[in-house]
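Every protein chain but one is kept in place in this view of the complex.
The letters A, B and C name the chains in turn, as written, and every chain counts its residues from 1.
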Amino acid sequence: MAVSVRAAATPLDVGRIRADFPILSRKVHGKPVAYLDNAATSQKPRQVIDAMSRVFEDHNANIHRGVYEFSETTTAEFEGAREKVARFLNAASAREIVFVRNATEGVNLVAYSWGRDNIKAGDRIVSTVLEHHSNFVPWQQLAKDVGAEIVMIDIDDDGRLRRDQFTAALKGGRVKFVAITYTSNGLGVVLPAKELVAEAKAAGATVLVDAAQAVPHQKVDVRDLGADFLVFSGHKMLAPPGSGAVWAPEATFERMRPFLYGGDMIMKVSVEKTTWNELPWKFEAGTSSYVDAIGLGAAVDYLEAVGMDKIHEHELFLTGYVLPRLEDVPGVTIYGPKTLDDRVGVVSFNVEGVHPHDVAQIFDREGVCVRAGHHCNQLLMAKLDVPATTRASFYLYNTTEECDRLIGAIQAAKKVFGV
Amino acid sequence: MAVSVRAAATPLDVGRIRADFPILSRKVHGKPVAYLDNAATSQKPRQVIDAMSRVFEDHNANIHRGVYEFSETTTAEFEGAREKVARFLNAASAREIVFVRNATEGVNLVAYSWGRDNIKAGDRIVSTVLEHHSNFVPWQQLAKDVGAEIVMIDIDDDGRLRRDQFTAALKGGRVKFVAITYTSNGLGVVLPAKELVAEAKAAGATVLVDAAQAVPHQKVDVRDLGADFLVFSGHKMLAPPGSGAVWAPEATFERMRPFLYGGDMIMKVSVEKTTWNELPWKFEAGTSSYVDAIGLGAAVDYLEAVGMDKIHEHELFLTGYVLPRLEDVPGVTIYGPKTLDDRVGVVSFNVEGVHPHDVAQIFDREGVCVRAGHHCNQLLMAKLDVPATTRASFYLYNTTEECDRLIGAIQAAKKVFGV
Amino acid sequence: MDDMYRDYILDHYKNPRNSGDLPGATNTYHDTNPLCGDEITMALLIEDDKVKDVRFKGRGCAISQASASILTEEIKGKSLDEVKAIDRQHVLENLGIPISPARTKCALLGLKTVKGAAWGLSEWPGDANTAGIASGKE
Partner (left out) sequence: MDDMYRDYILDHYKNPRNSGDLPGATNTYHDTNPLCGDEITMALLIEDDKVKDVRFKGRGCAISQASASILTEEIKGKSLDEVKAIDRQHVLENLGIPISPARTKCALLGLKTVKGAAWGLSEWPGDANTAGIASGKE
């Protein structure tokens, strides 16, 4: 990343960006909302909301088979969204982009369709304690079903992946598959995904990269990354829930059996035999969530117009602003790296004497929205030996003023609990 | 159904209903749009569009785990939508409703989760030539994978299911599973689903009913029907694409393994073992399409306010209006029943000398949207021995004037082709 | 909110009543709310079908711990039948603060463990909803 991570100012015109998000002018319990739960889901700009309503108001029709204007227009917008996603990820073609509901469905698609045919008894699957449940449980269950073995890679005290363990696991042999996250949703750590992929591939493994927390926050280039599969969700990047994609090279998708069977993914059906549609439709059965996908296309337009490098820099600016202030509050423990290297704007912490749920509840009264819990990271919680953490996570529309309110809300919680 | 099927007038105030659908005032090629492709997907009323935008503008947050107002409000609306769907179907509880993207995903959920564990080599699966690909291909592929056998039930010349064949198939023994549609999307035939379910269950089979064309058009009561599984899509019933559900009794869902694995469907995750969340969340992995589901809740409200019996009667009124006029056009062949008994407002036909694609293209110029093709019914097309049909399908907002324009468009097509 | 962290709630949280081990307990039940990490072990000493004594150990949020603490005070001396009859509504009312759906499981974990102990369970019998105790989704 050629981004200065010590920026003393943000490169974004945040005021102008905020004006695009209707929800950001809302009040909660009489206070302006400070939405700091972006790792869970992002808010949506007017441009995305309108792109979706416009379909319904102007030219809604089922896609792909209608020989009439509405259907052709909607199909063009839907396939146009796919082109945008392909371009955004620097994919070789739109045929490498399969739309799914979310990153979770994407991982499961790969597990059912590629995994069941390729992972055998005795094979090893490498995963990490940083994984979101969505990129661990599908592999755990597949391993159980076929008799494969899961090898877990740990983190160091700073929350960084134990590269030595990763290398040793690959050296151990029999590693058929590696499931790694690009960016940890629990700690904000960015993994050296490109290096890990190269190392895994050199050892003969197939690699899936969970980019659910990467694609929204940094420029991700699938050709540069070199993985076999990459998944992400639209709802974390200004798009509606219900949008997301699996990327894979065409040759990989071609060799895979379909996942869901039904309308639109078939070519010819007879009682005896069915043949499949071309890519990417072979993997999209039934009526797509086409309005959500069109929303994703509008979100990509929005993010590109702002600039991914600037968004990343803005988040690091906020993280750099909040970390020292957080460290200054007595009784606060921060989990994960305290520097800005290889990091995104996710800050997990706990307040001594106050359970994260109580922290979040008191924050809510202050209009500050954060997440409290295990963040679908129970393996990480076990490693950190805490039941839960409080997590603040930033996006392009957040401000230092909101960071101040976060610190203020911690003071409020400490006051209520007398700690 | 206690509905008079010979109604000479509609029970609906269609003008008032149309005012709720912004798209219906659109023009296509200079003509007011006559949207007659409702079996493919329906249009959306302002109430549904607004319910969705409101989430984004007012209280969007990821559901289920947020201890703050936005998340609690969105969760309440999402789970409220589930309650509405449960009530609409007369389900015993909201825990019987699993949200999925569409009917197709619903069938696949049952095939992967129930089917793989219960259908064995040598078992028979009964299906029909009326099935949409989405309720045939998943079973065909499962049968292939496990070595089960598919038994197809034919239709008579009127498009009605061959009850004798159905009974004989069950008598033949070894029938483990029956996959039947409630209503044919190709011919508009309503099957005697309750009787078929009872007969199949008496023979010891498990039954899935594809209600994708039933739930939008008639009152469907899952308790009365008595099936083991029922699936439908929201987008055909005024709701956005991306919404839909699988219904099954709790005990059935309890006994099934999960389908998709990941966030939100788990209870406790450790490296060794994962336990599942309660119903229905056990089957909803990752971030739900919660805004689409909230749209489905608003659609159910709308349909209930209008009244399902009246909607059904209105569609039969239009069908009764159009069928004789269609029969009067020389060169037109109608497929499916020409009476109004056990029927919905789907009318399939061909015009001699004009391919359905050319028919639909010329209709488009007249502002009339219909579907031309195989309607994901290739087994039915083979049975009818036609490559494709032209299909007009009605919903609560259609009018006799639009029916007249349909007939006029046929005349236009005939004129262009000189037939 | 201010309503939620009332003095008596915070007092029960910081100074839980009937806290600790109960040597000689006849019925013990442990449960967790894995979604937020709340944990409670409830120990009862039952004699003549009555709750002769009760102690609990736990960790978790103020709501779960205060609710358990309040409940232990209430059940001491009650008959087993009375304890089994306590319902969620009662517990929520007794807490005396507004509980949002997201916190309901926290507020009811104490009751769940009391019931588990009263019925002499070792594991919870299926869906907590079915048992009419916990509710909603965490």
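Methods note: a residue touches a chain if its C-beta (ideal position, glycine included) is under 8 Å from a C-beta of that chain, and two chains touch if they have at least 3 such contacts.
If you're wondering where the values come from, they're calculated on a predicted model, not measured in any experiment.
Taking every chain of the complex into account, the absent chain touches A, B.
When the full complex is taken into account, the listed residue touching the unshown chain is B:Asp364, out of B:Asp37, B:Glu278 or B:Asp364. Residue B:Gln378 is the one among B:Thr274, B:Thr287, B:Ser348 or B:Gln378 that touches the chain missing from this view.
Although one chain is not drawn, the whole complex shows that of A:Ile17, A:Ala34, A:Ala51 or A:Val67 it is A:Val67 that touches it.
Touching residues on chain A toward the chain that is not drawn are 64-67, 71-72, 75-76, 79, 95, 254, 267-268, 277-279, 281.
Touch with the hidden chain on the side of chain B covers residues 29, 354-358, 361-362, 364-365, 372-374, 378, 381, 386-388, 416-418.
One rule holds for everything that comes next: only the chains that are shown with their structure count from here on.
Note: centroid distance chain A to chain B, computed from Cα atoms, is 32 Å. The distance from the centre of chain A to the centre of chain C, each centre being the mean of the chain's C-alpha atoms, comes to 37 Å.
Counting partner chains per residue, chain B has residues 65-67, 71, 268 touching two or more of them.
Each of residues 34-35, 103 in chain C touches at least two other chains.
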